[in-house]
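Worksheet: one structure, shown below.
Of the protein chains in this complex, one is absent; all others appear in place.
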Amino acid sequence: MGDISPFQFQVVAALIFMVGVVGVLTRRNVIVMFMCIELMLNAANLSLVAFSREVGDDQGQIFAFMVMVVAAVEVAVGLAIIISLVRNRDTLNIEDASQMKW
Amino acid sequence: MRTALFWILSVAALAGSIGVVGNVRNPINSALNLVVTMLALAGLYVLLEAQFVGLIQVMVYAGAIVVLFLFVIMLLNLRGSGTAGAEVQPLVKIAGTAVVAISAFFLLRVLSTGRAPWPDVDPSYGTTRAIGEALYTDYVLAVQVAGVLLLAGILAAVVLAKKRLD
Amino acid sequence: MATSTVFVALFIFALVVLVFAPIMTWVERKQSALMQDRIGANRASIGGIKALGLIHPLADVIKMITKEDTMPTGAHPFIHLVSPFIAVTPAMISFAVIPYGGTYDLWGAHFSLVVADLDYGVLYLFAIGSIATYGSMLAGWAGNNNWGMLGSIRVSAQMISYEVALGVTVIGLFMIFGTLRLTEMGMLQQETFRVFGFMEYLGWVEPGTRWIDWITLPMWGIVLQPLPFFMFLTAMMAENKRAPFDTPEGESEIVAGYFIEYSGMKFGLYMMGEWIEVVIISALLTAMFLGGWTLPWLPEERLIAFLSPSFGANIANLLAMLLAVGVFLGKVIVLIFFQMLVRWSMPRFRYDQVMNLGWKILLPLSLANIVLTAVGILVVKGVTGR
Partner (left out) sequence: MEHTNEALRWIALLPLASAVLSGLWLVLARGHWPRALVIALAVGAPIASFAIALAQVFRLATGFDAEQRFFVDNLYTWISAGDFHAELSFLLDPLSSVMVLVVTGVGSLIHVYSVGYMDDDHREDRGFQRFFAYLNLFMFSMLMLVLGDNLLVMFVGWEGVGLCSYLLIGFWYLDDANAAAGQKAFVVNRIGDFGFLLGIFLLFWSFAGAGVPTIEFREMAANVGLLSDRVVELPGVLSFLPGFPSWGLLTLACLCLFVGACGKSAQIPLYVWLPDAMAGPTPVSALIHAATMVTAGVYMVCRMSFAYSLAPGAEATVAWTGAITALFAATIGLAQNDIKKVLAYSTVSQLGYMFVAAGVAGYSAAIFHVMTHAFFKALLFLGAGSVILGMHHEQDITRMGGLRTRMPWTWITFLVGVLAISGVPPFSGFFSKDEILLAASQAHDIPGHEWIWGLGVLTAGLTAFYMFRLYYLVFTGECRADHHTREQIHESGGWIVLPLVVLAVLSVVGGLVGLPDAYGELAGVPQSNSLHYFLQPVAPSPVHHVEASVEFGLAAVTTGVGLLGIALASLFYVWRRELPAQIAGAIRPLYELVRDKYRIDELYDALFVRPLVAISRGLLARGIDEGLIDGLGVNGVARAFVASADDVLKYLQTGLAQSYVFAMLVGGALLIAWLVRGA
């Protein structure tokens, strides 16, 4: 593995995760927010796979695999929600979908 | 070789993710940046000897999920309707960044303590056969549940996206 | 190892990209002409040598390269530029895992006739194939053209749909061979099995009956999984978006679909990508279903052992290697012709028909095939005890 330490993989994962967090917090476009959620999931996956390699046990990969399954389902349902959002409100801006309040 | 690959892939992944967030002009650009991140991550997986996960990453994320994003973006044809990040309340922005920084600090602090070097792994580590055997023996329930979840997801997507006929 | 691999890789690259794809244009023209009772391309000539129209590919290339490369206003310049390359690159690198021969020892050097013998070879192909979607999809969007956009939508939906069927169809084959490595599949397909062997296990005939041992079939994928062969071929052709699955292009409906705004060599790259993919489909099907580089009933080991005494080991290996490549190419060519045949025989499907075929016919059938295969494997294991 050259001179790369396990720690560095975790740093990369953490950084990607943070970028995802910032994206979810700051972007208004629902689709982009959704992509940022995918980023966070992927960051978690990288962390899992890296830990898995570090421990030398492939259970972490199975975990990552399951995360992908969930992500796939999430995307299917989420995009369907976005489609119906656009159909009903004609917008992709998250702030236009704020009727659920006091 | 591996070191160089690691740096190239890591930088690509990070750049891609920043591109996803920072590209305020057009969601398609965000999606393309997302593809870059996904592919780079797949490379990192292969670097970690998790070939199967890496390939699945390409197939599922790059090949299906992001294509689906693109498909929806094109279907809705809302070119350039993404709103700029500057519209966010400054309070949220500042507080969010602060929280991220703090938690990252703690996270990294924890992670930086007592790292063991890479262990040697079995040649079968991460191969399709090893993962498949684990999935269909120890984790067979998880696989079944995942199947049910996928079915539920399909149904939900169909019901949600279908045009109401009434 | 390293040197031979590089040699092999270059050989493949030269063979496929520089020879096969241009020749495909000629093949296509000539075959369609044959089918439609025409003469076909025969005008281009160099100094009066027409060579059955084989000069035409050359003329085509020159024409495409010299044409003006246009870019519409409002197009996304970068994406418009890279899309053709995204489309053609996956097709090219797909060849890396396809074996067109076994391993041979020639004068101390070790030749393995595959560029990358990956443990997950078929998965690699699927992964690469799923990337190829972007080339077509982005092309339609980047050109700022509504027809292109429609083509993009169609292409993404069609390719995602058929990727599902594509993967599921061949699972039965994986279950039987127990590997995703294409070289290993090739080796396994050299074996034979006794067609009437079950009679012995059922006790209908005495063990050791001669005629049972004589009537054998090679363990080719097409023999073990005949239906998936055709389903896989169908799904692959749909992935390639050629007629009759060319709804994303659909000249009569959406003008030219996703590559409407391309001209010159960029347009040529799409054409090339399609032709290369025709070759890949044939090669992959050959490797998975048609026994790869081997001849039926003639394992390579036996061939080499047969030739070695008279020619010496090195020559025997060389002959076997040449034979393997020849056999492989022969099978590929047959499949290419078959695909051309389909392309020129069938009218374009309607879009909903394409979708129905993928989701309502191929997918359920292939799922049923998985179950049937599993049952079959269990039965065979139970009967033969292995």
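As written, the chain order gives the labels A, B and C, with residue 1 at the start of each chain.
As a convention for this text, a contact is a pair of C-beta atoms (placed from the backbone, for glycine too) under 8 Å apart; a residue touches a chain by one contact, two chains touch by 3 or more.
This is a predicted model, so every value here is computed, not measured.
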(request) Specify the residue from the set A:21, A:46 or A:82 that touches the hidden chain. (result) A:21
(request) Pick out the residues on subunit A that sit against the missing chain. (result) 21, 24-25, 33, 94-95, 97-102
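Basically, only the chains that are shown with their structure count from here on.
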(message) What's the contact topology between the chains, one of line, ring, star, complete, other?
(response) line
(request) Report back the single chain whose CA centre is most distant from the CA centre of subunit C. (result) A
(request) Compute the distance, rounded to whole Å, between the mean C-alpha positions of subunit A and subunit B. (result) 5
(request) Report, in whole Å, the distance between the mean C-alpha point of subunit B and the mean C-alpha point of subunit C. (result) 30
(message) Please output the residue numbers of subunit B that touch at least 2 other chains, ranges allowed.
(response) 52, 56, 64, 68, 75
(request) Would you mind listing the residues of subunit C that make contact with two or more other chains? (result) none
(request) Using the touch definition up top, name the residues of subunit A that touch subunit B in the complex. (result) 1-12, 14-16, 18-23, 25-29, 31-32, 34-36, 38-39, 42, 45-46, 49-50, 52-56, 58-59, 61-62, 64-66, 68-77, 79-84, 86-87, 91-93, 95
(request) State the interface residues of subunit B toward subunit C in the complex, per the touch definition above. (result) 28, 32, 35, 39, 51-52, 55-56, 58-59, 62-64, 67-68, 70-71, 74-75, 77, 127-128
(request) Provide the residue numbers of subunit C that touch subunit B in the complex, in ascending order. (result) 76, 79, 119-120, 123-124, 126-131, 133-134, 137-138, 141, 149, 152-153, 156-157, 159-160, 163, 180
